[in-house]
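Only one protein chain is missing; all other protein chains are in place.
Right, chain A next:
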């Protein structure tokens, strides 16, 4: 069955595409054999399955790959009777279809590698494809997520079926094994990680250049405005027109650069990372086949599969995860009858959870099986000579559990297809350690076992929900956000100290993000305010935010040392315009906020200044004096803050854009609630004129910024408050 040489380049692309389609079909088949699906859902899956198989058949035929077209056709035949009478798919049929897909994929890969001529006639395999169901066979995960039938061990499985032997012979007859990466040698380039990293740095620089171009464009606009203000409109008309044109061109160039930067970043991300799903989805099949082989029932749930990670890391982790899950099915899960006897569901639950926090990746694999029998581990370690009886007697439980990672350790006395060779968790630990990570195990007898892998990551992105509290935008890892609700009076219980929200029969504490971040005083949520149900480590809270901006897929970078220890933040991510978004730690969000709330009797100051550094300095000085300080970047924001909160003193910059200090004081004096509020004006203008103007406007005090050294501002504040009769 030689492929037309003209079409050969297309076959490689087809094999990649077929791999993706087959992965989808596999997931659908696993879903179809599960219990409890409604007829509507079943019908939808059958329809999708039929469409995918038809796509495979059509694509294969269009490339002249008759053998593949025939296999897909037979698979459609096997599906047809079930599709007509929508029902749960019997396991033997799922087995047949999965074997057919394996056969299809192996042959597609062989065609892509130019080995199509060496393939055996598929007639025998095809003849049996829709016949009686073969016994499940051991499957191995190929690099890249594909599956291959492994030639059965002749000692343990002497009577392999013809269907199974066909793909096995494909493997043995094939002249060359595919590249470990799953790509043929001429499908791309091999580049070093350093080259890619340096390219990423260049893209970062380009982004900064783009920001500078934007700044230049704004400068041109300012020059143009200044020229117009000189009153020489006619004389400068030509120059202003020229400047405006150049400004417009610069803006267009900036926008184009921005698009280029985004495209480069996306491209680099696609080159260097891929979703964790690509290695986790194939594990579903492995768990299913292995549990069938062992007469067990198991279901694998995956949480966090959308997290994208460094491809190199994923490739290395794939083997480790396969091993942990095989161990869980083989050693951890009990037989269905035994589980039911112990009061458990007959189907064992395996869970894989992936979470990225800053530059750390947490990978948790757990089962609800029998747990680790420490006594058995002690005995096995002694028997295999890993520890002496005296040493074993001295070990505590954690140290005994650690023995399972020792080289040569196995609790099996006999060698089976799945275990007993003593090669396993030591290899997993070696892999994790080679990635500068660590692996920990926790287990409760009769309840299950949990492995936690912690690994450093440089690349990769995580889904983040972007929210706003006052003017501060922050991100929350999507994994921690259970749902978003809008506050309604009937679901809130507002107490003296804090509010609670009724959610799914539970009362959750309501946490105001703005107050938790020290940006404002805490208050119960307003009607319609977004409340995010955030969970972490088994705790849940309703987090009140001012707005939900939307979800983003972001690369989270570690914070610099000066802010790394601030418990609220796990890292920062760059948004499309180059600004940084701080990412919250869910465990901090759900932790008890009562302990950190500032004493209700502390004095409150509002600092109003359009300079970020001036606000930071005033805040530092006032906090050192025991004040609780809130900040506002403009007069308008200050008025908003004063409507919501009460303050003992306001420190306000004289010269601000839009609304200056004088205007703000005038507005405060008009309002009966703020008429007597002490206000101190500060200004960079250290002149008598500025001082007189400030005091005449109704300010209680005036300081030049030069005078705002430590102590001076505080003494002025206390003096002014005492004159106004406040709580100084």
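Here, a contact is a pair of C-beta atoms (placed from the backbone, for glycine too) under 8 Å apart; a residue touches a chain by one contact, two chains touch by 3 or more; residues count from 1.
FYI, contacts and distances are computed from a predicted model.
The UniProt record for the undisplayed chain lists the protein name "Chemotaxis protein CheW", from the options "Aldouronate transport system permease protein", "Monovalent cation/H(+) antiporter subunit G", "Chemotaxis protein CheW" or "ABC transmembrane type-2 domain-containing protein". For the chain left out of this panel, the touching residue among A:623, A:640 or A:719 is A:623. Summary of contacts with the chain left out: across A:562, A:657 or A:670, the touching residue is A:562. When the full complex is taken into account, the listed residue touching the unshown chain is A:572, out of A:380, A:476 or A:572.
Which of A:50, A:64, A:92 or A:518 touches the hidden chain is settled by the complete complex: it is A:518. Residues of chain A in contact with the chain left out of this view: 200-201, 204-205, 208, 211, 215, 472, 517-519, 557-563, 565-569, 572, 574, 578-582, 588, 591, 595-596, 609, 611-614, 616-617, 619-621, 623-624, 684, 686, 704-712.
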